[in-house]
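The complex appears here minus one protein chain, its other protein chains still in place.
Entry: subunit A
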């Protein structure tokens, strides 16, 4: 039969226990420094979010040092809520969060399970509990990310099964804090209403992190990175046009920060492809990677409309 039969490692910590711990070295050796640096490098803006992640990281590190000296360390509540407008990077940060917690040894596996109301709430009586438990089981040892969490609670329908899912979630969040970290995400105002209606949630979620909107410069930087990963570049004129585009688009309704930028660039690529196709001359590699001003200026945003698909009637 296959089984583990190894003996626990011999304890030889007494010598270390007396010495001091270099938190800085610990910071590097735990890999936390690297993750946070990567976060700084790869995510534009989001200063308060990064600050908060740093604080949480520091707390976990200090807790670990305390445990090393045999001081009692109550395992901290790490459930979080991410609030912010669409496209501000909540999901991306959640993914990083799972990695950070994994590096620090607070979750054993460090995988992220992303769910919405559909995955938790059943369709008939008795369907919700097994469904929610199934998801919780899958997420144990990692991070459960509940996107648009406020949909779980539907006050207008008193027979809604969402309440049942909430109760099970709360129970597991409380009893199995060591096994699972829950991150709730959603738009600020609706999350506020959700927490007001479910006080149990508010008290069990220790960290409320607000994701600010991006500024124009940050959005342009994001656009630059998106293009870089897709192997495109903007010609100098296009750069200028893009600057104008971002300025205009930000002031329009239905603006979804990073996501709007991604969509705009996708449409610019579409126009570029069309332009190259229509030009009926051989293309060079340079043609293929360069977005011209015309590709961006063709957007409806410049004629006062909203650049979206399907077109909104305004």
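The definition used in the following text is that a contact is a pair of C-beta atoms (placed from the backbone, for glycine too) under 8 Å apart; a residue touches a chain by one contact, two chains touch by 3 or more; residues count from 1.
Going forward, contacts and distances are computed from a predicted model.
Chain not shown in the complex: UniProt lists it as "Ribulose bisphosphate carboxylase small subunit", one of "Autoinducer 2 import system permease protein LsrD", "Na(+)-translocating NADH-quinone reductase subunit A", "Aspartyl/glutamyl-tRNA(Asn/Gln) amidotransferase subunit B" or "Ribulose bisphosphate carboxylase small subunit". Note on the undisplayed chain: of the listed residues A:138, A:154 or A:190, the one touching it is A:138. In the complete assembly, the contact with the undisplayed chain comes from A:180, out of A:36, A:104, A:166 or A:180.
Residues of subunit A in touch with the missing chain: 1-4, 108-109, 111, 133, 136-138, 140-142, 176, 179-180.
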